[in-house]
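One chain of protein is taken out of this complex; the other chains stay put.
To keep things simple, chains are lettered A, B and C as they appear, and every chain counts its residues starting from 1.
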Amino acid sequence: MTNTRAKILLPVLENASLILFVGVFSVFAMKSAKFLTIENLINILIQSSSVGIVAIGMTFVLLTAGIDLSVGAIMFLSAAIAGKLILGGCSVGLAFVAIVAIGFLYGALNACFITRLRILPFIVTLATLFAGRGLSLLITQTRAMNLPELVQIGSARIVGIPFPVLVFAAVLIAAHVTLTRTAFGRHVYAVGNDAEAAKKAGINLGRVLFSVYVISGLCAAVGGLVLLSQLGAVSPTFGDKREFAAIAAAVLGGTSLFGGKGKVFPGTVLGAVLIQMVENGLNTVSADPYIYPLVISPIIFLAVFTDSVRHTQLQKLKRRKIRVEVFE
Amino acid sequence: MSEVILEFEGVGKSFFGVPVLRDVGLRLQQGHVLGLVGENGAGKSTLMNILGGVIPADSGVIRLEGEAHAPRTPAEASRKGIAFIHQELNLFTNLSIAENLFITTFPKRRVGGIPFLDRRTIREKAKALLAAVDLSVSPDTLVEDLSPGERQLVEIAKALGADARIIIFDEPTTSLTSREAERLFGIIERLRAQSISMIYISHILGDVRRLCDDIVVLRDGRVVGTGAREEFSLEKTISLMVGRSIDQIYPLRATAPGEEPVLEARSVSQRGIVHDVSFVLHRGEVLGISGLMGSGRTELARIIFGLDPIESGEILLNGSPLGRSGPRGRVRRGMAFLTENRREEGLLMDASIADNIGLVSLPAFASSLAKRIDHVRLCNAAEEVAHSVRLQSMGITRQAAKTLSGGNQQKVVLAKWILAKPSAFILDEPTRGVDVGAKQEVYRIIADLAAGGAGILFISSEIEELIGMCDRILVMSGGEIRECIERGDFDRERILRAALRENASA
Amino acid sequence: MTKGLSNMGDTKQEMKNRTLTRRTWLQTTAGGTLALGGWLTSCRSKKQGMTIGVAFETLQTEYWVASIETIRAELKKRGIRMQEAIADGDANRQFEQIKNFIARQVDGIIIAPKDKQTVIPMIKAANRANIPIVLYNRPPAESDAKSVTVVADNYAITKATVEYMAQEAKKSGKKCKAMILIGDLGDVNAIGRRDGFEDVAKSCSDIIEAVSRIPTEWNQEKALAGVTNGLQANPDLNFIFTSSDFMFPSIISALKTAGKYKKIGEEGHVLLGGFDGDATAYQMLVDRYLDADGVQDMYFESSASVQAVLDLKAGKEVPAIIPDKGFVIHQGNLKEAATRMWGANIKKQGTA
Partner (left out) sequence: MSAIPSPSFWKRVFLSEYLVLYLSVLYFLAAWPLVPGLASGANLRDIFSNMLPLLVVAIGETFVLIAAGIDLSVTSIIALCSVVGASLMTADNRVLGGSVFAVPVGILAMLIVGLLIGAFNGATIAWFNMPPFIVTLATMMFFSGFAIWFTQSNKISNLPSGFTMLGEGALWFVPYALIITVVLALLAHLVLSRTLFGRRVYAIGHNVKAAAISGVPVKRTTLFAYLVSAFCAAVASILYTARLETGDPVLGQKILLDIIGATVIGGTSLFGGKGKVIWTVFGVLFITLIDNSLNMRGLSHFVIMIVKGAVILGAALLDATRNRWLAGT
């Protein structure tokens, strides 16, 4: 009987991302002793925090069945301007404030085009991705800016916790609480589940959508800030292709592109860490570094594949019954 | 004698100049249940949509506790204490029951200025509401894990949560099993006891007469009968519902059905959907399938057309079994399916009329080798069919399907299939959302097709049109065929009774 | 992915939007066109005198930035207009930029190519239009295309640098676990520098054992991750050579995180060597973090390439390869060598 089989299959599919994570982890743990050391695990966290933060913002957008391709550009732009300011002799603190402001404005710009003028998020953010990277390159003249003083912050440890991880955790907690413990958060899910019904129920659709793009912009900026503090330099490749990494992380964490389904914790975090773990793991087993994309992309594919299978199985289970069979 | 809480007076509404409500007046008393009955298209839903703030009325007034009531949005209506429980439920399946109950009215608890959800209060309130509709599941359960019946109860609980004074039920039992329905009735009784007023819309007259204090019968947007339950025998209600002289609407069926079978179903079964369905459709025959929503008529059609899986039994077209072949195989073999959902399954809304009409028969107009489409021939053919169904349009190549009226859209779908010259048509609610004038033309087209030798499976919830058009009528309920009635002894009440008969095996 | 917005909106809203959108669109287009036009006029220029097209693959590193600035100054000094094009690491775009130069009939081209192969068709194109072309700092793959290259002897300079580091290591006595950051393998210079390192590592295998090779593809993020993980994998690593100075920030960051960024002489100092001679490297030398740095004589390369392109234009004979000897700067010769180190001067001028 197909239903019963599906019932057994579903739990497995539900937790596909977790299973993947554990699987990859144990593989590397077995392959190399160095992988399991505390320092290395902390390293993984540090390296994944930047993408993780951006991915958290991306999750908000994906939950509303939207998409934000401009996050990489936002990272670059905010970092570039921060760099200019610091080189121009402005205080680091002020520069960081500027970064956040830029993230906010950028997000608001996207949101305006999407909610006010009703253009597809894909196109809007594609265009602002173009413009944003161009603008940043214009500002930097594609020059590398070395800001060694920032590394102090990036490598600092507050009560033993590395700065990037600290920021990561802070953003994560804030996002998780917002999504699970506030009306806005629940409305985000509602909109993603059925925009029309949400409107009928009297949820302010425009405001919810606007906010998620602003949030995504903010997270991107903060992610850029963290990366900047780690690199201590801004190069023209800064934040390049990060939009894809962020989307991948969210999707790996079980977030659906069709909206309404996904969690920042554990989901997106697992995804982000998983991505970094693969890179780090391959490194510790000193595998050919070029092989990295060949490993990560099948994992992404697998995650989505299981999700779509799960979806079809659910459809099977949920087919409307119109008669009660006495024998069931 | 309790006082009137809601009153309609001279309410009228029309779409595309076609009146769907004419001078409707009715009164709902505090703590009463008002039964609203009438055939599809009688205007029940329109009336309730006006009350629920989904659409505005053209004329007339509604008084809620004496003062005028004209809600602009559903939200406003619900603020005024009117809860609308739609046929298709408006719940967010990815959220928990508790969250659905308070989606716009979350109790909050400020911590450092940030308004957090007060989850304890929410859960407790939710528990209380669920208890009120005796639904014994945790408020944290996701709605997607609930059965349709349980979801219905959640909707009711939501209404109570918004302390509604008037609750509108629109066909609440269609997707419920008899057990779930019983449960619902129990709740309704209790709400009445709490002197909450309700409007109950249903085809199932038995339920209506059992639940309601007063009954209002609508026909063609007019109130044709109103009064206390006692005054309405089943017979009287039915005759009021369908009491229209029918001969002028329906075309004369000149030809008699032929002998050789076109479409044949042999004990078709699918667990939980249909059970042991068999029938034969002959050349030139119009075979009606009557049944209420959720009787399995649409599901049967989808199985026959190969859209849904079939567990046992077989289906033959022109004598050859169809096996597992999907819609494509059916179409190639000469079967047509006009679905009940024109917008989502029938038309390419943004495409031109010509593209829509041509869609099915494209292969016929493609040269064998390069599969190049002969546009001239295609357009001429499309033109022809469009003309034959009397489609009104400004140029079939220029106008997009979505800009047509409901009637003309339906004609486009028909034309699409006619162009492919199939031998068997399955028409599911072909006159739904179509004004009376267009209805007549649809009937004419069906008659012509039958005269042309095609077999037609005519599915409808309007008994009247089946009686007007069919050679035989199969009556379905609970996924089974209850009766097969010959044209000679057609009888509305007999059909309705069969349609209302409970699922034996439940 | 667009479900969320596909159909939201009651007709009233639609109406409002329609008008709104129409207005906005008019403004965007009209405004846009005006702006564009105006700004094109603003940067209009009259055609007279000589023009040299300068096409750089990227300005990603201080070295490129400094180079293009020096070339600009050099040309200005000789009253020659310079047309600039940066390909941002895209060979195809660079090709199109060169074709643009040719279309505009520039008098000569100085190009810092993306890599040795993709530059060949560009040279050929220039040859066809017989416009003299000089390759800056990167030689082409061998072919029949005619060009002049001004390039540092990456191999030799690296070799010298690493040998100096080896000497330092010898003093400390203990055997070194070494790491090298390799550049883009498509870049001959990167290859030259790697080979320089590897050969020294071989010749004094008693002192240096190369345990970790990080391919960076000239990308700071890759470098950071690579070094961090490398240090993780080999905790006793104490010798790092980077194929380009612009990756020092990444190295410093990684070392700091691992708590191994120590001055020369301090306990646990990691022997550091680099290549280019940029400002960061100079600062590190002064602060006694960096042991040795291979310096390309950027001033020589810039003026030489300008001279070369002019000579070619004038029809003079020019050797196909103009080598830049370069030199090694280290704690020993810091004082006198600094004057010739471009990074040092930039630092003094306080730019970058």
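Quick note on the criterion: a contact is a pair of C-beta atoms (placed from the backbone, for glycine too) under 8 Å apart; a residue touches a chain by one contact, two chains touch by 3 or more.
Since the structure is predicted, the reported quantities are computational estimates derived from the model, not experimental observations.
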| item | value |
| --- | --- |
| Chains on display which the left-out chain touches in the complete complex | A, B, C |
| From A:I102, A:V124 or A:V171, residue that would touch the chain that is not displayed | A:V124 |
| Residue touching the undisplayed chain, where the options are C:K76, C:R104 or C:K348 | C:R104 |
| Selected residue (touches chain absent from view) among A:A33, A:C90 or A:L138 | A:L138 |
| Omitted-chain contact residue, chosen from B:R79, B:R120 or B:H375 | B:H375 |
| Selected residue (touches chain absent from view) among B:G186, B:P363, B:G395 or B:G452 | B:P363 |
| Touch list for chain C against the chain that is not drawn | 1-2, 6, 14-15, 17-18, 21-22, 24-33, 36-37, 40-41, 43-45, 47, 83-93, 95-97, 99-100, 102-105, 115-118, 120-121, 125, 141, 143, 184-186, 215, 217 |
| Touch list for chain A against the chain that is not drawn | 67, 113, 117-120, 122-124, 126-138, 141-142, 244, 247-248, 251, 257-258, 288, 290-294, 296-298, 300-301, 304-305, 308-309, 312 |
| Positions on chain B contacted by the hidden chain, ascending | 305, 307, 327-328, 330-332, 337, 339, 344-351, 355, 358-360, 362-363, 366, 370-373, 375, 400, 416 |
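Convention: only the chains that are shown with their structure count from here on.
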| item | value |
| --- | --- |
| Category of the chain touch graph - line, ring, star, complete, other | line |
| Chain pair that, of all pairs, has the most C-beta pairs in contact | A-C |
| Distance between chain centroids, defined by C-alpha means - chain A, chain C (Å) | 31 |
| Computed distance of Cα centres, chain B from chain A, in Å | 43 |
| Centroid spacing, where centroids are CA-atom means, of chain B and chain C in whole angstrom | 70 |
| Sites on chain A touched by chain C in the complex | 34, 37, 39-40, 43, 46-47, 64-67, 114, 116-118, 120-122, 137, 141-144, 146-148, 151-152, 154-155, 162, 191-192, 195-196, 199, 205, 209, 227, 230-233, 235-238, 257-259, 279-280, 283-284, 286, 289-290 |
| Residue ranges of chain A in contact with chain B within the complex | 177, 181-183, 186-187, 189-190, 192-194, 197-198, 200-203, 260-261, 314, 318-326 |
| In the complex with chain A, residue positions of chain C that touch it | 1-9, 17, 20-21, 24, 58-62, 65, 86, 88-89, 214-215, 219-221, 224-226, 228-230, 232-233, 246, 248-250, 252-253, 256-257, 279-280, 352 |
